[in-house]
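Of the protein chains in this complex, one is absent; all others appear in place.
Let's turn to chain A:
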């Protein structure tokens, strides 16, 4: 299940790859300019992704036992 770590590539590709398409002020989303909202949404998504990786990463269990 170590392949779960490949999920960590997502924030790099998703956050940075989308910037050319969201480099606008309007529409405002949750009161923020679109570009800022995009980055904030990805920061939150990154935390969720890291929690999923932590949950299924076998290295976590191995390190707890040593």
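One rule holds for everything that comes next: a residue touches a chain if its C-beta (ideal position, glycine included) is under 8 Å from a C-beta of that chain, and two chains touch if they have at least 3 such contacts; residues count from 1.
The rule is short, and it goes like this: contacts and distances are computed from a predicted model.
Of the names listed as "Sulfurtransferase", "Biopolymer transporter ExbD", "Aromatic ring-hydroxylating dioxygenase subunit alpha" or "Symporter YodF", the one that matches the UniProt record for the absent chain is "Symporter YodF".
Annotation for chain A: contacts to the undisplayed chain at residues 5, 8, 11-12, 15-16, 19-20, 23-26, 28, 31-36, 39-40, 42-44, 46-47, 49-51, 53-54, 57, 59-60, 63-64.
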